[in-house]
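Of the protein chains in this complex, one is absent; all others appear in place.
Think of it as A and B in the order they're written, each chain with its own count starting at 1.
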Amino acid sequence: MNVLAKTLTGMALSIVLSSSALAAEKLKIGFIVPNPIGEVGWDHELDRGRQAVAEHFGDKAEIQAVDSVGEGPDSTRVMNKMAAQGADVIFLGSFGHMNDGLKLARRHPDIAVIHAGGYLQHDNFATYAVRHYEGAYLAGMAAGYATESGTIGIIAAFPLPEVVGIMNSYVLGAQSVNPNLGDVKVVWMNSWFDPAKNKASAESLVSQGADVIFSLFPGTPSAVAAAEEMGVYVTVTLSDNTRFAPTRHLAAIQVDFRPIYIAKVQEVMDGKFTGNDTFAGIKDDAVGVAGLSPDLADEQREAILAKQEEIRSGAFHPFQGPITDREGKVVVAAGTSLDDGAIKGMNFLVGGIDTTLPN
Amino acid sequence: MDAFVFVFGGAFMTATPLLLAALGELTVEKSGVLNLSVEGMMALAAAIAFMATYNTGSHLLGFAAGAVSAMILSVVFATLVLFFMANQVAAGLATGILGLGLSALLARSYEAFTLAPLSKLDVPLLSDIPILGPILFHQDLVVYLTIGIGVGLIAFFYRTRAGLILRVVGENPHIAHSLGFSVMKIRFRAILFGGFMAGLAGAYASTVLTPVWSQGMIVGRGWIAVALVVFGTWRPLRVMMGAYFFGAALLGELAVQSGGIAISSQLMTCMPYVLTIIVLAVVSRDAVRIKLNAPVSLGENYRPIG
Partner (left out) sequence: MMTPMPAWRMVPREQPAVKALAAVPLVTIGLTILCSVILFTALGSSPSVVLYNFFVDPFTSAYNIGELLIKASPLILIAQGLAIGFRARIWNIGAEGQLTIGAIAASLIPITWSRSESALILPAMILLGATAGLAWAGIAAFFRTRYNANEIIVTLMLNQIAFQLLYYLVTGPLRDPMGFNFPQSAPFPDAALYPPLFSGAGVRANLSVLITILVSLAAWILVSKSFSSFRLLVGGIAPNAARYAGFSGSRAIWISLLVGGAAAGLAGVGEIAGPIGKLQRILSPGYGFAAIIVAFLGGLHPLGIVMAGLFMAVIYIGSDSAMLAADIPTSAPVVFQGFILVFYLAAHVFVRYEFRRGSSLAPGRRT
């Protein structure tokens, strides 16, 4: 009965969505991103997704975009205003938009809401995330090859599960190619955004002997630029940052939301949109390694790209056992690999990372 | 680069924007005016200085443009409190909001642009001294200039007539007025100087310290500057030491973390703030000594009669 009801609602929803799309001819699509749009980083990549939608659908879509809509109860007004202006699809670009976005979706069953990074879904509230950790393994390999001191330093904002997952995969990648790797050092900025502190964190890690830096979701390229200044290699999430460290950019975990965005809008146009979850990775061209340094030897580069293909084909999983945590406890048994739920909620550090997580 | 040099040498750079702004605010407060728009002035100057340096390639022009923009904002504040007799706390906050808004608006197409860093100057011979050399004598020009301005202000306040008059205006504007000094003019100049210094501070933060433009990059440094003035009990030397202490505490937290010492990182992040309260309590214990330096008329508007 319940299943039937759900299916019926889903069908009705599809009809509503497709008919409204037909009636309006142009699909009205709203994009909300949490910060100003820069040259690199999260909001930049989200905006590239928006541009791809505009290009791909041309006259069939009418686009409205707002940036710098942070999380918190105020973001709901922007969403509601978009809904009141007749939006058919709304893309929400911050995890912090989850609760207000879900309420919006419940009130407006005819709007397709597509939310980045959350874990709750509803009939017309879909979520998407990318497998940063897959690219992180590859960037970690590059770091493992490049370090001479055997010390890698990571700068991160807060110990969120996604961040911990990226950190773990990165370190596993580095360890896989460098048996002499010492403990990886970590600085938690404990600030959502502070360019000067980001740079100082990089300097602090270098002062402790790190010769490869990993700037993890910094929201600013200042640590990357600082690495160039100090002459140490740098790896970074989200975008190729070569322009900020022309000689010292080692590798970037490049994400690409364009295929996800285009697929989602197409689903709405075809009346096939449902409140599902997309977790896209290398296989879906949503993640990859980019900006590899020419300083890497040819065989090192080939090994990294070969590993990328292994992940794409499913032959390799960054979190395949055996993996032990800091205390030496086995967290992933040999012969198994972590499932998506465990990856999304990751709450342990693999051995070889010198920091602690709050419990 | 070792951790000790990172903390105690880096503290000069971290402290410089705080100190520039704090010395400006100190002068304003010494004249009896509380200007809480430091954060906004710094933000505006940071944006303008960044754009100027980015387009001209000259840090000097960046600093000049930043200083002028913050001075313009300080004129808005001065007009409100000196001419319109607006409450100083409210006027400072209002002007600050204007500055923050203009900062984000004007530089919105520069998001995540970067600049070449300012080169460090090595003092010949001295910078070769082990440990102390790289800490004290391997800094950029602005760091040295800022210390120079601090020393200059000490001389100004306690060695010159103009400094004495400024302090009298802050202590008791009625007496200053009856002695024939224009309270308005003196306060106006002090506010303008405060704007100039906050401008240099913002310019340093965006074109030297970071040097990347991001909206909202000042993240509370203007407020810390205001705090430093009180922390230093309105004395330039103590403000300078306070700024350095704060800079070292901020970097010390990062050094402890990257050194892998197992203390909760959030606890460490709190340390500079906790220490500030404790040190403030220690230096403020003696109420009489505080009263000697705190401008009595701080925050009160003065309207000349007749």
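Note that in this section contacts are C-beta pairs under 8 Å (C-beta built on N, C-alpha and C of every residue); 3 or more make two chains touch, one makes a residue touch a chain.
If you're wondering where the values come from, they're calculated on a predicted model, not measured in any experiment.
Chemist: Have a look at B:Val7, B:Ala46 or B:Leu102 and name the one touching the chain we're not showing.
Modeler: Considering the complete complex, B:Leu102 is the one touching the chain left out.
Chemist: Which listed residue (B:Ala227, B:Met240 or B:Val256) would be found touching the missing chain in the intact complex?
Modeler: Of these options, the touching residue for the absent chain is B:Ala227.
Chemist: If I consider the whole complex, including the chain that's not displayed, which of A:Phe95, A:Phe279 or A:Phe316 touches that chain?
Modeler: Only one of A:Phe95, A:Phe279 or A:Phe316 touches the chain omitted from view, namely A:Phe95.
Chemist: Under the stated touch rule, tell me which residues of chain B contact the chain that is not displayed.
Modeler: Residues touching the hidden chain, for chain B, are 76, 79-80, 84-87, 89-91, 93-95, 97-105, 108, 180, 182, 215, 220, 223, 226-227, 230-231, 264, 266, 269-270, 273-274, 276-277, 280-282, 284-287, 290, 299, 303-306.
Chemist: Using the touch rule from the top, list residues of chain A that touch the missing partner.
Modeler: 36, 64, 66-74, 76-78, 80-82, 85, 95-96, 99, 103, 107, 118-119, 158-161, 190, 192, 341, 344-347, 358-359
The rule is simple: only the chains that are shown with their structure count from here on.
Chemist: For chain A versus chain B, what separation do you get between their C-alpha means, in angstrom?
Modeler: Measuring from centre to centre gives 38 Å for this pair.
Chemist: Under the definition above, what is the set of chain A residues touching chain B in their complex?
Modeler: Listed in rising order, the residues of chain A that touch chain B are 35-41, 44, 68, 153, 183, 185-188, 190-191, 193-197, 199-201, 203-208, 210, 219-222, 225, 229-230, 244, 354-356, 358.
Chemist: Once bound in the complex, which stretches of chain B touch chain A?
Modeler: 1-3, 5-6, 10, 14, 104, 108, 111-114, 117, 205, 209-212, 214-217, 219, 221, 250-251, 254-255, 257-260, 262, 264-266, 269
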